[in-house]
Every structure is written in C-alpha cells, then in structure tokens.
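The complex is shown incomplete by one protein chain, all other protein chains being positioned as in the whole.
We call the chains A, B, C and D, going by the order they appear; numbering starts again at 1 in every chain.
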Amino acid sequence: MNNILTLERVETFISQYHILQGINFEAKAGEVSVLLGRNGAGKTTTLRTIMGLTPASKGVIHFDGKDITKMTPYDIANSGIGYVPEDQGIFGQLTVEENMKVAIRKETNATMQKQAYILELFPDLKKFWKKQGGNLSGGQKQMLAMARAFVNDSKLLLIDEPSKGLAPIVIEKVMEAITEMKKHTSIVLVEQNFMMASKIGDTFTLIDDGRTVQSGEMQGLIEDEQLKRKYLGIG
Amino acid sequence: NSDSTDGDDSSTTNSAKQGESGTTETAASSTPIKVGVLASLTGALESYGKQTKNGFELGLEYATDGTMEVEGRKIEVVWEDTETKPEVAVQKATKLLEDDAVDFLVGSSSSGDTLAVLPLAEEYEKIMIVEPAVADSITGSEFNPYIFRTARNSSQDAYAAAAAIAGEGVKIATFAPDYSFGWDGVSAFKAAAEGLGAEIVLEEYADPAATDFTSNLQKIIDAKPDFLFVVWAGANSPWNQIADLKLQEKGIKISTGAPDIIALQFMEPLVGMEGFSVYHHTLPKNEVNDWLVEEHKARFNGEVPDLFTPGGFTAAVAIVEALKKSGGDADGNTLIPLMEGMSFETPKGTMTFREEDHQALQAMYAIRLEKVAEFDYPVPVLLRELLPEETEPPILN
Amino acid sequence: MLKQPLILSKMNLVYAVVVGVMAVLPFVLDSRTMTILLTQFCIFAILAMSYDILLGYTGIISFGHAMFFGIGAYTTAIMLSDYGPSIGIFAASIVVGIVLSAIISVISGALTLRLKSHFYAMFTLAVSGLFLVLAEKWRTVTKGNDGFTFRAPELFRERLYFYFLVLICLVVIFILLKRIVASPFGKVLVAIRENEQRTRSLGFKTLGYKIIASVIAGSVASLAGSLYAISLRFVNTSVLTMDITLDALMMTIIGGVGTLIGPIIGAGVIEFAQHYLSGLARDYPIFERWIIFFGILYILAVIFFPRGIVGTVSMRYHEWKLKKGQKTKASVKLREKEIQR
Amino acid sequence: MEPILKTNNLSIKFGEHKAVDSINFEMTAKQFKSIIGPNGAGKTTFFNLISGELEPTEGDVFFKGQSLRKKSSVDRTRLGIGRSFQITNVFPNLTVLENVRLAVQSKRKVRFHMLNHFLKYKEITNEAIEILEQVLLTEKMHQVANQLSHGEKRKLEIGMLLALDTEILLLDEPTAGMSLEEVPAILDVIRSIKERGDKTILLIEHKMDMIIDLSDSIMVLFNGALLADGSPEEIMNNETVQQAYLGGLAYE
C-alpha cells in the first residue's frame, strides 16, 4: 500500500453545521493529489479536518500508516504534515524572519539550506526579510505562507489555493517549486486554477456539497468534458 | 447563632405600633426593645466592625447585669454588614428600621456609611448612636438631633495629640494622607496646637497609596521641626521609612495616635514616640474596664479588647442608660432631651453627651510607645490621662 | 424579514408583563427594604444599559464609566443642597448633569476614541481617576471624601413614589436605547464594533459615531447617578470609584453584552445575589466569607453562560431550533441544487 | 474631457522602500482600466493611496479636478470612490445580508437616523437582497459572514462594493480564490456594469484572459513605477511586460 494519506467516510461538523458528509480520499506517496470543487464545496474543510483543526466526528484518517483522526493539530504537524492555509495565516506583527523562525522546527544545516533555496525562489521574501508580515503585499504573503511550510522536512504538504493572487510568472515558479518538492514529499493541493491543477496534478478528487463525487487520474478528468462542465463549469 | 434574632415574626407587628403606643407603659413588659447595629463585617474595615460587635454584646450584658432586659423589656440586637458601601448601608439601615422595626440604630465602621444613614434616623425619628465613625461632620454640618456619638471625633483626637506634645514655642511638622481624613486631622490639630503656643512649620500630605514617602520625609527633615505629628490610617503605613530615614536620630521626635493592636504591630520602628491613645486595654483604670478585659478574655479565648471594643460597649451602655431614664420608652423624641447632657459609666470612665451637638466628651490618653515584656508589640504606656474637658472639641453644628 | 415585527410584538408583551409585575411588586411584598432593593436594581440597570451601549454595541471598553455616574450624583446632590430640595431643582440638576457629562464625553472622546481597546480603557481609567482626585480635593463643593447628606424633594421622601420614578426612568431609557440600537445609527455602531476600518471605508465617519455613543452612554449614566444620589440622599467619593465601573461592567457581561435586556438581568442577578449572600452571612457562619461565593458566581457565569445569560440562552434556543429544522432544511437545499443543474 | 481621476507624481515610501514611485496617471469617466504587475509592484498600495487608506509621501490624487490631499477615506467614499479589498475585509459576525445592507445604508445616506426602527427603511433591505442575487449569495443571506468559505467571502466583498454604487469602482483581485464555475458569473456582473456605462472601473487582476476581455486600457506597474500604459494589444506585445510579468503563461 503506497497511500501516504487516506480518508474514509470522513464527516465533520462545525458547531452544528454538517459540513463534510462523507469524504473518501487517498493521496499516493510521491504524487500531487488535487482536490477540486466549487466554492463552499468543502475543500478547505477537508484540509482542516486532516490537520485536526476541525476534527472529524466520523470516519478515519490514516497518515503514513498511523490513525491521526483524533490527534491534536500540533502532533499531526509534528508527525510530518506541512500546511499552507487558504488565508495564509501570516503572523502580521512578526517580521518575515520571525515568521520563518516560528515555523522552523529544528534549525539544522539542512533546513537552513532549504531556507536559502526558498529565498532564491521567492526573492521578495529575502528583500523584505525584516519587514512585518502584515505589511507584505497579497502575493508576498502567499509566498511566505508557502515558504513556512516548505522549509521543514515534511512527508506531506497540504496546500490550499497557492496560485491565488500570484502573478503569472510567480505561478510558474510555484509550479516549479512544487515539482521540485514532489521529489521528497507528497502533496495535496486545492486549486481553482485548472491550468495549474491539470499541469502538476497526478490524481484528482472532486468534492461537492461535502461529499466525494469522483476521483481518478488527472488525465481522465482533462478528457472528461462532461464532468468538467458539471462540477467545474468549464469545457 | 447569637447574631440574629429568631422568631421575631410575632413581635414585629407589635413593635411597629410602638411609635403610637410608646407612652403607654402597659405594653412595656411584653415587647422587646430592638437595636440594629450597622458595621463593616467584611472588607477592609472588618476588624473594626468585629471589635464593635464584641464590645456591644459585652456592653449590653454589663449594663443589664446579664439579664438582657431593661425596665422589663428584653433587648434584641440585629446585626447588618454595610460592606463599607454607602448604598448598602442605606439598604441595610432601611431594612432595620422597616422590616425589623428597630428602636435604635448603632453604627458604623466608616464615616461614609454613617453619613449616608444619618438622614434615615431623622426620618424615622429613631435614636442613632454613632460608633466608631470619626468624621467631624457627623456631629457638625450633617448633624441632626437624633444623632448621638459615643465615638470620639477627629477633633478630639487632634486636641489629645496637641495636648500630648504642643507647648510654647514647640516647632511641629505634620504628615498626613492626602484626603479628607488627613486634612481634617491636621487642621484640627493645627488649631489646637497653635492654641497651645506651638508653631506648625510644615504640612506634608502624601498619596495614601504611594509606595515611597521619602520625598515627603526629606522635606520634613529639611524643615527641622522638634516634632513630626503623623495622622495615618490604613495598612500601607510610613513607619518603616520614617525609621529608615532616621528622623529620630536627626532630632525629630515622632508623635501620632496609637491605633488598634494589629496596627501597633507595625509601629516597632516608632518605639519611644510620644502621642495619644483613644484606648488600649491597659490604659483606663476603672471597674468597667476591668470587667470588660476579664470578660473579653474569657469569652474570646484570651484576646483582649481592642481599639473599638469599648466603643461598642459604650454604645450599649448609653442605650440602656437612656432607657432606664425613660422608663423603657424607646421613642426617639422622648429620649432626645433625656440623653442630652446624660453622663454614664464606660470602660473609658464617665462620658457625657454634650447638649449642643450630642458628642460624647471622654477621656483620652497621652502615651509613650514602649516595648513591654508581656506584649509582642509596642504598647502605649500612660503618661497622663487627658480629662474630657481638655479634649473638648469646638461645637460645629 | 416580515416575521420580525411579529416577534417584536410578542416580546413587547413579555416586557409589558414584566414591567407590570415590577410595578405591583412593592405592594405585594410590602417591604421598604424590598422597595429600596428594587430601586437600587433599577438604577444599576440603567447604568449597566448605558455601559452596554459602549461595550456591547460599539465595542468600546471603558474603565471610567463611574466618572459620568459620579458627575450626575454630585450635580444633583450639590444643586439640591444649595438651591433647595424641590422637584424643579432636581429636574434641572439632571439636565445639568447630562450636559456636563456630554461635554466631557465629547472632549475625552475626541482626544482618544481613536485609540484601540486597551488603550482607550486605560485612558478612561486615568481620567476618572483624576475626577476622583478632584472630588476629594475640591472640598468647598464636595466636602471631600466623607461626602455630605442633603434633602430630597418632598415627594421622593416616600420611597414608593421614588421607586415609581426610577422604574419609569428604566422603562423610558430602555425603550429609547432599544430604539437607538435598532435604528440605522445603531447598525453602524455594531459595524464599528465588528470592523471599524471597514466601516470607515463604507463612508461612515466612525469617530463621530463613537463620540455620540459615548455621549449617550455618559448621559444615561449621569441620569443613573442623579437617581442614585436621591435614593441615598447622600453623596461621597465612592460614586466615582472603580467599583462602580466594575459593577456596571460585571452586570453587563453577566447579562449578556450587546443585548439591552441583558444588562438589566445582570443588574438583577448581582444586586439580589449580593443582598441574599450577605444575608446568609448573618444567619450561617459558613457564609461569613460570602464574597468567595460571589466570586465563584462570576466564574460560573463565564463557564456556563459564555455569552452572558441572555446571549447564551438565545444561542442555545437558536441551536435547538436549527437542530429541529435541520432535516427539512437539508432536503430543501438538496432540491434547490437539483433545480439549478 | 476632464479626467475623472488623476494622479500627479504620486509616491509613497515605507522606510527606504518606494512602494509607489512618482506615478502620473489619469483616466476619463466610464473608462475600464486594469492594473497588472508582479506581486509587490505596488498595485494595492496605489489603490490605498487613491481611496485614502494611506497618505502619500509625495504627489496628490485628483477627483474631477479636485485635490484629495485633505480628504479622509470616508470623504472619498462619499465623493464617489468605492473599493473592494484584496484581503477579505467584511464584518465577521454580521450576516451576509447585514453586511451588504450597511453598504446600501451608506449609499442612501441613512447615517445618523437614530429614532426610527431599521426595518422602516424597507428599500434598503430590498436593494441589498437584489445585490446578493447578483453576486450569487442569496442562499447564504442569513449566514454569518465568518461562516462563509473563502470564495463566498470574495463574492460578499464585491457585493458590498456594488451596493455602495460609487462612480468609481476600485476592484482589487475580485475573483482570487473564486471557483472556476463562478468566475464567469462574477465576470458577467462586472461586464454588465461596464455595459450599463455609468461607472468608471479600475481593476487589479492576475487573470490575463479576463483582463484582455474587459479592459479599455491596461497599465503595468513594476517596482512601484509605471512601466507601461496602453491598449490590451499593446501591453500583450510589450517585451518588457512579457518578461517581467507574464513569463511563459501569457496565452494559456
């Protein structure tokens, strides 16, 4: 079994709202699995449920052979999952440097090298190293959020809409980076930019109204005009 | 529990009618006399409240020879806690006057609470014995004829203080907290001391909540007085700093009022100071006080009466004596003329309600603070008893 | 949307009944202590409501609300003792108190309402602290820390009449404030509480709204202070202390911020709890330290009523309604989706 | 024709960093203009300077010839410059309807009315509901805003701007994070406003197909400075723009 992550019939409530009503999802090691669905479908909630931020009330989540359904967010994170949230979650009053410092789990040579690589990728971060996170531009915040997740050695990265707010040229770089990361980590990606999703995704899972509708190889989706029209409004 | 009166439901209606039927002596044996006592039983002043309470209970016993009856009528006491909040005091006082239909009010531990209650005594035409609140205005600008005060007032303190240290040509600096209590104390003291020929060279006031009094003390040192007279109340006291800055070594003698026992414990640095005392159980020499000290020890596992215990005691005595005079009639208007000028025996000797403002004139004590073997705190040792006339304050109402 | 007025009228009926009960209560209980307690309760309910305009509706924490209460109390006390205890003077003193409070709110508001939460709170703490010092030092007028007594107008010496006056004030203020918070102006206040910067970029001058809110709150608090002074016929510096502010704060929070009925209930809970707990102390020695139980009451209030009594009860009610209606709602949603496709 | 909006040497410095650098720009009424540029180029900051959220260190903004130097953001909204925010900026604990209603209230100048019940102003609510229909949020009308998904919040953000109904609309990445299905619907809303022809629109976006489709002209910011300004074709064919901004993705 080479699934790094599996969700079986996961259901989640937020206060009394039944948001996820049955999510089945698997991510294979070394692949990019893309979650797709319209606004409000439950993609973000799925990622947050995996992270333990909105814990599942039913179903099981396995990560790397362990049941993480009932674990706390920090234990989940420490067991090797990095998370780039949809709202970036930048610590506004900390500088870029401090944001990175909080994120880095262990200051080893390897992480420092990785940090250097990331700063190469996003030179803006290097430029504004001492600037408060809250004062960055929208795209720069997105970069910082990714940098924080990339810098640690994770077995799995959960990335929520990374292309949002990025200039086309940066999107290219992010795709490059993800392709690079893919060599050591598996990735679960939520992405509205179908061009990007289809280019770097290996598999897809379609969510609608809190349920898994369909999943399969990305190539299959690209060819399935009907499915695309029905759930993604394109084609 | 002895604090409260139980089973008074039946009697309430009777005593409510008391106002009308007060002059008819027939009812006397049946209906009890009710006394409502207001005191701070919680909060910062609770130790004062408790002293009053203990003293009052003993005083009643003493004055009635243990029968708790006067002129054939039982005396019942109802206690209420003012929490040192004027609005609560008014609430509780009204409860006492209305629901419990008390014939007398006694209280309270704070001048603010007391002032707030004064108009109620007048409205209900009931005698109120003020104890131990000290503000001059209670028997001064805020006076009404139903008010009688067994406690000494600020001016009496000041006269006592002046009598203890002032004299022709003596140079005195004063130090007091920067609010009414301090200002009143100093201005009364100033009048008294200047009357005795002393010169006030400096008046220093400090924030009572301050952590540091050095600046004020520095100024006092610079003024080179013979005496420093301190008016102080509250736990946050300047004594340590006075000692640290060696005022006494610099030839400035300290003088202040000796407070209650707890506060005396903090005055170790002031041993040797000469000042005055309102009461310490070793000071008065009379039978009443002997009885009080004995009984208090017996009743409260060896504790001696403290600063306001005789006050509570005195208030009880005053009530009983007044009732004896009226033949058990508790009507306020009947009592006023009887109580004006009334003298009665208390742990502090004979007291007299002055006719004009109903302030009880009483003995005070010029003392020196000394370490005495059998006490673990500095004790006021008697230099001279100040007669009631000596500390008679001006009439201000 | 159209359902709203119906609910309102149902609520109004409840309010009317409650007011009716409160009006006859003194006759039923026939105890002046109770009348006084009810009077105090109404006065603090007015004060707490005024505080809620700041805290609950505009999102401003003030540690200096006692200042306005004190201004009202002192104005009334001073005017009645200087110009005689007539109803006219009393009415005039209320007006003067409100005007003074309004002027002070405008000045201090214009200076510092730009500040963020804590900072404004600390500023008000400082200013009201200064007022307390002023009241202590300006002895020719205030008689300092001991305070002074004065005569109330003849009519109000009968506690019952005064209680009715206070009750009427409570009702009138409640209706008035209810109006204000339900008005377009009130909606903007709530918007400021939620996101001030965004409110500004929608074209509302938020500083103006905040100043008006604090003028309203200050004026009502001043009225409460005037009534308080009459109820005691005495005033001293305790009306300006932090305790008063904290009382108002606690009443508002316990009852539920952002609901006008909440502070009233909170005032009731605190006034009566205090009364009965300290009463217990008289009868049972274990309750000698009744303040501990009082403190525990606050703690339990937060744990069991995290949004205050009114807030939490209404939240639970909505949840319950939602749960009941969930099945039907879900199927409706599904059908709508189908139609869309 | 006098330009409705004009900037004169507009600049702002954050410490040493010139986020907006001497921009001279103007647009005539009813124009549709887009701003593109790499992340951190100064687009949002430029909006902030126009809408009054920030004060320029140098230069000035003119609205219909009138200097805005002394005008607060409130004044500018009232004059007719409305904006949406890139980072979603709504009233989190109010319902979707209440959020939009506040904007309508402002537009209708119902401000200090204190003594009438809010529901007396029926037209405000009705108009708010209409707008929610336009931005596809009717279903979520009574939901509290912080319970919305990201894309839904974006729609709300646009709804609030539309409700303000100002002469100039500043749209900061309105469709970022919106799903593929819904982007066209929002585009239709924007297009219909454009076609009604009474608004001046300034749009920041990174989605090139959308920009080319809608814009009368495009201006490009780079490192705070104005790099180019011209018709869509001109910009798309501009070598520098290609390199600095579009990379290889321009025509996908």
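We adopt the following convention: a contact is a pair of C-beta atoms (placed from the backbone, for glycine too) under 8 Å apart; a residue touches a chain by one contact, two chains touch by 3 or more.
Here is the rule we go by: contacts and distances are computed from a predicted model.
Participant: When you check the chain that is not on display against UniProt, which of "Heme exporter protein D", "Dipeptide ABC transporter ATP-binding protein", "LIV-I protein H" or "Molybdopterin oxidoreductase" does it turn out to be?
Facilitator: When "Heme exporter protein D", "Dipeptide ABC transporter ATP-binding protein", "LIV-I protein H" or "Molybdopterin oxidoreductase" are compared with UniProt, the left-out chain turns out to be "LIV-I protein H".
Participant: So there's a chain missing from this view; which of the remaining chains does it actually touch?
Facilitator: If we consider the entire complex, the absent chain touches A, B, C.
Participant: May I ask which residue of C:68, C:123 or C:162 touches the chain that does not appear here?
Facilitator: Considering all chains, including the one not shown, the answer is C:123.
Participant: Which listed residue, C:14, C:87 or C:292, touches the chain dropped from view?
Facilitator: C:292
Participant: Who touches the missing chain here, B:262, B:372 or B:395?
Facilitator: Considering all chains, including the one not shown, the answer is B:262.
Participant: For subunit B, which positions touch the chain that isn't shown here?
Facilitator: Answer for subunit B: residues 44, 46-47, 178, 204-207, 209-216, 218-219, 235-237, 239-241, 244-246, 262-263, 265-266, 268-269 touch the chain left out.
Participant: By the contact criterion defined above, which parts of subunit C meet the unshown chain? Give residue numbers in ascending order.
Facilitator: 55, 61, 111-112, 114-119, 122-123, 125-127, 129-130, 133, 136, 242, 246, 249-250, 253-254, 257, 289, 291-292, 294-299, 301-303, 306
Participant: Which parts of subunit A face the unshown chain closely enough to count as touching?
Facilitator: Counting over the whole complex, subunit A touches the hidden chain at residues 51, 53, 72-74, 77-78, 83, 85, 89, 91-95, 98-99, 101-103, 105, 130, 148, 152.
The rule we apply is simple: only the chains that are shown with their structure count from here on.
Participant: Could you tell me the distance, in whole angstrom, between the mean C-alpha positions of subunit B and subunit D?
Facilitator: One centre to the other, that is 75 Å.
Participant: Give, as an integer number of Å, the spacing between the C-alpha centres of subunit C and subunit A.
Facilitator: 48
Participant: By the touch rule stated above, which residues of subunit D touch at least two different other chains?
Facilitator: Answer for subunit D, listing residues that touch two or more other chains: there are none.
Participant: Would you pick out the residues of subunit C that each touch at least 2 other chains?
Facilitator: Within subunit C, no residue contacts more than one other chain.
Participant: Spell out the part of subunit A that touches subunit C in their complex, as residue ranges.
Facilitator: 15-16, 18, 209, 230
Participant: For the complex, which residues does subunit C have touching subunit A?
Facilitator: Result: residues 319, 322-323, 326, 330, 337, 341 of subunit C touch subunit A.
Participant: Which subunit B residues qualify as touching subunit C in the complex?
Facilitator: Result: residues 1, 3-4, 41-42, 79-81, 83, 85-88, 90-91, 94-95, 97-99, 111-112, 115-116, 118-119, 123, 135, 137, 141-142, 178-181, 183 of subunit B touch subunit C.
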